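Taken from a larger complex, these chains appear in their original positions, while the remainder are omitted.
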Amino acid sequence: MQSSSITVRVRYAETDQMGVVYHANYFVWFEMGRVECLRQLGFDYKQMEIADDCHLPVVEATCRYRAPAHYDEVLTVETRIIALRSSVIRFAYNLFHVQSDVIRLLAEAQTTHVVVDGKMQKRTLPEKYATAIRAQLK
Amino acid sequence: MQSSSITVRVRYAETDQMGVVYHANYFVWFEMGRVECLRQLGFDYKQMEIADDCHLPVVEATCRYRAPAHYDEVLTVETRIIALRSSVIRFAYNLFHVQSDVIRLLAEAQTTHVVVDGKMQKRTLPEKYATAIRAQLK
């Protein structure tokens, strides 16, 4: 699948006293990548929740941190869907820092999501989403 | 009003690259103080939301930062209600670091809250809460 790409500028609030970004914050950026990945497929996650009662809580998350991210750096999150079953979606992420043609890979991650309704009950992904995602996965 | 008191241990995630706690995080501690202040009056904020459809979003927040807070310090948040009208409550907070009998005041703050229902419409505070708070304010 073609990956979608967003940039985030590191916020001061995201750093910790080691002088680098606190590790948990990467998962917030991956979520932003995920939402843009869906948007690129033509979907608005906000509407997915409101109009289709379809939510995607994380059931598994993994990240390998390869190099630290620093305050004020502009980072690139590349996101793609790597697996789809009726009620499960898996995303993969690469986090890069690009500066003066030097590309550093900062982190690689995956998150797995189960499709649920607003009461947290498992449900199948509506067909319009599944169709669009499957078309990309080929 | 007698103030309620809680302690919080500073988390690594709450520090920033200056080596002190990031200023926005104090408001999270004040919220914790607020919830315990209500609990001491006999109220459970969780039930206040669920059972009484009564929410207390912040409409104004002010903090004076007097000394920095550091990682792993155990801090004391003292909270008291300082004003009540039919749909408005105001809390005041003092944040202390106590160590070996030396008390440092780290911050003083106030937050003002409007009483709303789950649809964010203004409503009056249920009488049971108002009565208990007024008894304390005297």
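For the reader, a short list of remarks on this structure follows.
When the chains are written out, they are named A and B in that same order, and each has its own residue count from 1.
Assume contacts are C-beta pairs under 8 Å (C-beta built on N, C-alpha and C of every residue); 3 or more make two chains touch, one makes a residue touch a chain.
It should be emphasised that the depicted structure is a prediction, and the values quoted were computed from it without experimental measurement.
All together, the complex described by this structure holds 4 copies of its single chain type, of which 2 are visible.
Assume only the chains that are shown with their structure count from here on.
Rounded to the nearest 5, the angle that brings the Cα atoms of chain A onto chain B is 180°.
Each chain gets one centre point, the mean of its Cα atoms, and the points for chain A and chain B are 34 Å apart. Those residues of chain A whose C-beta lies close enough to touch chain B in the complex are 12-13, 15-20, 22, 24, 71.
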